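Our next item is chain A:
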Amino acid sequence: MHADPAGVLTGTHFLDGDHACCEGCLAAGARFASGYPITPSTEVVERFASRIPTVGGTFIQMEDELAASICLQGAVWGGAKAFTVTSGPGFSLMMEHIGYAAMTETPCVFVNVQRGGPSTGLPTLPAQADMMQARWGSHGDYGIIAICPNSPQECFDLTIKAFNLSEQYRVPVMVMMDEVVGHMTEKVVIPSADQLDVTPRKHTHKSPADYLPYQCNGDGSLVPEMAHAGEGYKFHITGLTHDERGYPNMTVKVQDQLVRRLCAKIENAKDLVAYEAENLEGADVVVVSYGITSRVAQRAIDQARAQGLKVGKLRLIIAWPFPEKVIRELAPKVKAFVVPELNLGQMVREVERAARGAAKTIHVGHAGGGVHQPEAIVKAIVEANQ
Partner candidate 1 sequence: MAKGSVSIHVERCKACGFCVEFCPTKVLALSSAFNSKGYHPPQMVAPEKCSGCDLCGMYCPDFAIFGYRLNAADSANAPDKEATDAR
Partner candidate 2 sequence: MSTIPINPVLPFLRTDRMPTIWCPGCGIGTTVNCFARALLDSGVDLKHLAIVSGIGCTGRVAGYVKLDSFHTTHGRAIPFATGLKLANPKLNVVVYSGDGDLSAIGGNHLIHAARRNIDIKVICVNNLIYAMTGGQTAPTTPGHVITSTHPYGTFDPNFNLPHLVEAAGAVYVARWTTFHVRQIARSMAEVFKKPGFCFIEILSPCPTLYQRRNKMGDGLDTMKFYKEHSKIKNGVSTSEVGLTRNGDIIVGKFVDRDRSDYLTMAHDQFVEALGDRYVDECAAECCEEGI
């Protein structure tokens, strides 16, 4: 369906990534946010707090991230589209509720404007060191989606995509920004509402008598239909292992069925692959990057090409689920993958695993606080080519 025009600020704007992300939330139909201030993410909710009373909806500043990350889920079950925004330390506090959203299949969006860690780390400076946390941060097995914008325009576009995927798959979606993308100001084009597709809630059409909260419809979809509080369904939701009725059932069999489905609905999905590819055909070295680092990598790729090297580019847009098949199929055709990222080795492990030894994998690490020097990436490309 089309976006609700009330939330769409159609026009050409000059916005930073945080503000663009907020506009993405509004355009996607989010009318509820609960947050707790933390640099460098706060601008997202500050803008939301100023915009939402003129659009219709609610922002609440909670007492901490534990509260913020569950408050929005209450709003979702009340019938709203909702999100929260945070950075490193706050993201750590939110982990239990990412698990709760995964377990209860609550569609919602968590925005993490990454900063340097661990702990309080570098409050005002960038990193990309929460990527594994986004995937594995909450305890137990579950599927998750993480999406990585590399510009303010993408902070708008991909935030809408994040909401749409969260509704389609009933899963929490992480928007993994970083301080540089969050604070860089660029042109952002916001189309008219009728040019924006938003995914409606997967609401049940069944009557309360026929409805079971976690029953899949037999149409092959692994995503059950949802009902909201106040509609007469009188359903039960729990973070305990539960059966199709939503009732606690802590048997090995029900655990197996439930957890496998929570993983499979994401891992087996065909349309959860999004990346930007350039010159992969015939490449000797492929640079795999995401977020702000992909923009630095672009410079390095251009420089290496100028030296006559055959360099391909693979930019992850959806980082989780990881595009394993793409890497696996590419690996035998290339000499090496070069993976620059603002951490000391996170997504590179996935590349290495997916390549299965068919190509070298070279990491270009950076502990955070700034972006790479393109020369460091060029150097790795040159080495990789040997």
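Heads up, the rule we're going with is that contacts are C-beta pairs under 8 Å (C-beta built on N, C-alpha and C of every residue); 3 or more make two chains touch, one makes a residue touch a chain; residues count from 1.
Selection rule: all candidates are chains of the complex that A comes from, given by their letters.
Just so it is clear, the model here is predicted, and its values are computed rather than measured.
Every candidate listed (1 or 2) is part of this complex; the one in touch with chain A, counting any copy, is 2. On the side of chain A, the complex with candidate 2 involves touching residues 1, 4, 6, 29-32, 34, 53-58, 60, 62-64, 66-68, 70-82, 96-97, 100, 200-201, 203, 228-240, 247-248.
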